[in-house]
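What you see is the complex with one protein chain gone and the rest in place.
Going by the order they are written in, the chains are A and B; count residues from 1 in each one.
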Amino acid sequence: MEGANPVSKRWTLLLVALAMIVAACGDAGSGDTTAETTAETTGETTGETTATTEGGTTDSTEAMTDGVSLRWMTRPDNPEEAAVYGSISDGLNIEGVTLTYEPGDNEGSSYQDKLLTNLSAGTAPDVFWIPGTDVARFVQEGVILDLREYASATGHNDADFYPGPMGHLTTDPATGQPADKLWGLPRDVSTFAIYVNQDLVAEAGVDNPLDLAASGEWTWDKFKEVSEGIAALGGEIKGYGQSNWWGPNGAWINAAGGNFFSDDRSACALDSAEAAAGLSFLSELYAGGSAVPFGEDPEPGFRAGTVGMFQNGRWATPGIRTVEFNWDVVGLPEGPAGPGNWLFWGAYVVNANTEHPEQAWALVQALTSTEVQAQISELGANVPSRVSQDALDAFLGFTPPANNQAFLDGLSNNPTTEGPLWLGSWPEFDAVQGPAIGDVISGARAVEDFSANICNEAAAAFGG
Amino acid sequence: MTTLDNTAEQAARDRRRSRTRRIFGVGGAYTVLIGFAAVMLFPFVYMVATALKTPEDTFRYPPKVLPRAPITTTVDGVDVPLFSLPIDGGEANVFLAEEGVEAGVFVDPASPEDSLAWPMSLATETGATATLDGESVPVYTVQVGSEARDLAFQRGTVVGRFVGIDDPSIETFAVVRIAEQESLAEGVAPQWGNFREVTELRDVDRALTNTILVTILVVAGTLFTSIMGGYAFSRLRFKGRDAIFLAYVGSIMIPFTVLIIPLFRLMVSLGWIDTLGSLVWPFLFNAYGTFLMRQFFVSIPKDLEEAAVIDGAKRWKILWGIFVPLSWPAIATLATFMFLYAWNSFIWPLVSINGANSDDFVLTIALSTLGGQSGEGPNLIFAAIVLSVTVPFLVFAFAQRYFVENVATSGIK
Partner (left out) sequence: MTAPPLTAETRREVGSTPAWFTPLLVWRVLVAAGFAVLLTTRRGIAIEGANRVLVLAGVTLALFVAMLAGYQTYRRRHLGRLLGFTVDLLTASVTGFMALNRMSFFNGLDAVGERFNRNIIWLVVIVAGWLISGWSERGGLSRPRIQRIGRYIMAGGAAIMVLAMGLLGAIPGVLANIADLEVVPVLGVAIVAALFARIQIGESAARLFGTTQSQSEGFDGLLFIAPNALGFLAFFAGPLIFSLVISFTEWSGLQPAEFVGLANYRELLGDALFLRSLRNIVIFGLVAVPLTVAPALLLAALLNSKLPGIRVFRAIYFLPSIAGVVGVTLIWKQLFNATVGFLNYSILEVTEFFNGLFGTAVAAPQPLWISAPEVAMISVIILFVWQRIGFDTVLFLAGMQGIDRSLYEAADIDGAGAWTRFRHITVPMLRPTTFFVVATDIILALQTFNEPFILQAPSTPAGPGNSTLTPVIYLYQQAFQQFQIGYGSAVAWALFILIFGITIIYFRRQGEDGFLKA
């Protein structure tokens, strides 16, 4: 742009030269560090692609560590959680291993998609966390390692963890049946509970859900009564809210005795009368107007103090801890078949392309040890996945909410375990049933029509 | 042309008529223009206002445009929010002294609209009952200030006890939530700190400078290649030139959508995923830019360069010394287009910048990540939006002369 006329061009050049000399004198130190950072940064970001060239550029760091270095990644739901994982990573002491923790993106973005991208780019870490529903997809793509041989060698016992997740983690992708495989170990588990704004309950003068639960009267009818009572306060106040995804819908279906799929997950079961009963209840609840309109995100409202009850998992706790009103959690209300619930989980798995499978397995074990699980429970976002009294005791101690037991009760209420359809496609099934159930709840579609047709519509997802 | 023989009289009548019509026309025109301007501007006003709010303020209902915060006052050395509640027909400045007072909602059976939330301790049961919505409810004598009223008990609730600030003997009760909504004294209080806070959040400042860097490189690089290519297509004859040019023009039609996947795979095999390079290097070669420059160069008279000697080394000088200085309108247009494109592109960074490493975020990605988190208050998201919008607005303010006037036209030709 400069130097359109020749005279000013010469002067400009002179000035540039002068400026360069001045700046070079004052900035000699930083020039050197640049070279180093450049080498480091590029080495890091390109990961495996430059692994072969790293010998030339990062010799010094390699020499210092004198052992294998492992990278691991998990999805933290907030910055505090990321910090805890970081300190866990620093605190772990696995012989001869240097650890690097890479915080994955939080819920706001799609962690799994990015992980798959990194896998296809060859830059994925050695050990990473994946949500329970994605196990089959990752196994079928051949990107995670069967850990059974390492586990057998180190005296690992599957029964140390809840059986639901372990069932999926030991499934043979070809048959969909349990087999002598081990795809990983669960990081944590979670169940649904209902977060209650105690101030709104008191203001509305309705029965407190926690008292109702304590006396065994926490039923669907009472739940509806509470919701309507709170909404009767008027204005923008709503009694209840749930997010728009399959989990909360599934919990109601379960409480009615139905489910998304058959027991062996090989066929659609949404056409059952029980599933219809669960959806009818939800549909009536929403038609009554006491709930946050279906599809609207209820969390901002709950945190702003305008929603009385909010169904969500343990992961919502850290965010809700910042609110200014009195709150607690209560288990899900009892439907025709009990409270019903879902068991959500995710697992640490090992990259099939890792160069150090033994050390990676050791890392997976270390990350799921009682101590580490207790440490993470402190954040409030997770329930330990290990069936260990020590870990559970630690979990119960981390309040608020005072009623942490509600989450553990969910675990013992025969929850359905979140997981893939081994012989079908969960994302495909979800893409069909999600909008359909949404239509039923918002009243756009009759339950009868739904029951009659949904399993035909979803047949493709089960390979039909 | 038939009107040439119009009489002066007719002309005068026409002028009068057109003047009245003109006044109405101008008035109508301004009404439409101002109406549209308001619609166009309101979201931006709202953006700036929301960026300056407290998190609670962003969720309030009814919504307010201007950022507000409670006015506080000091009572016994503690800062408390100031309420102004009705008491004995007037209003008094009070503060919340106690919460969670057990109370009831009492209704005048004669006029069910008139309800009152008052502590149970100030109500005594009369033993009588009244009918409310077809249900039989007990009647209480409720002591409100100096007055005792017989009211039907509708349901239980809790209230707060409010005490006068100047006069501690003043005492009144109200549902805290409603008092906070309706009676809290508030002033306009822009939270300038939001901007500082957001830059510290998830490296929004890195995203801002990354976006600036990427934009500068893309604009400069595209200008260079487009000027070179445009010159070759407009002034130099070589075999296959027209075929290549046709391919270029045709490629403008191809939506970027088709390229996302293969370009992504290319980035994967080059090892550029998750690097700023993936946002810059592939976008320095722009068929549309080449086309634009070619069209402009074609319109430059041939005699200008014929004066200069034509040979290899000289062509370079002719291009930069003669063509470029004559082509500022086209160059500015292209620069502005490329600026807007690079600054605002979303789907490509969404695909190619996908790691946990937020050091490589650009603003669009940082914004969508922030926006996807219900955890962050909208105030911070809006502060980030203000940052992302300011730079294009400034550039537009300076480039408007080129862009809006000359440039839009040359874009069409």
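To be clear about the criterion, contacts are C-beta pairs under 8 Å (C-beta built on N, C-alpha and C of every residue); 3 or more make two chains touch, one makes a residue touch a chain.
Everything numeric in this text was worked out from a predicted model, so none of it was measured.
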- Task: Kindly state which of the options A:Phe161, A:Phe223 or A:Phe294 is in contact with the chain not pictured.
- Result: A:Phe294
- Determine which one of B:Ile23, B:Leu41 or B:Ala148 touches the chain that has been left out. B:Leu41
- Message: Residue by residue, what part of chain A touches the chain that was omitted?
- Response: 1-3, 8, 11-12, 15-16, 19-20, 22-24, 27, 30-39, 41-43, 45-46, 50, 52-53, 56-57, 107-110, 112-113, 116-117, 119-120, 141-143, 236, 238, 243-245, 292-297, 300-301, 304, 306, 427, 431, 434-435, 438-439, 442, 444
- Note on the structure: Where chain B meets the chain that is not shown, the residues are 1-4, 6, 14, 21, 25-26, 29-30, 32-33, 36-37, 39-41, 43-44, 46-47, 50, 58-63, 65, 205-206, 209-210, 212-213, 217, 224-226, 228-229, 231-233, 236-239, 241, 244, 247-248, 251, 253-266, 270-272, 275-277, 280-285, 287, 290, 306, 309-312, 315, 319, 340, 343-344, 346-347, 351, 359-360, 363-364, 367-368, 371-372, 378, 381-382, 385, 388-389, 392-393, 396-398, 400, 404-405, 408-409, 411-413
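Here is the rule we go by: only the chains that are shown with their structure count from here on.
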- Task: Return the distance between the CA-based centres of chain A and chain B, expressed in whole Å.
- Result: 30
- Query: What does chain A use to touch chain B in their complex?
  - Reply: 4, 45-46, 49-50, 73, 78, 102-109, 113-114, 117-118, 120-123, 199-200, 202-205, 229, 235-236, 297, 299-301, 303-306, 319
- Query: Which residues of chain B touch chain A in the complex?
  - Reply: 56, 59-61, 100, 104-105, 155-158, 175-177, 268, 271, 273-275, 325, 354-357, 360, 368-375
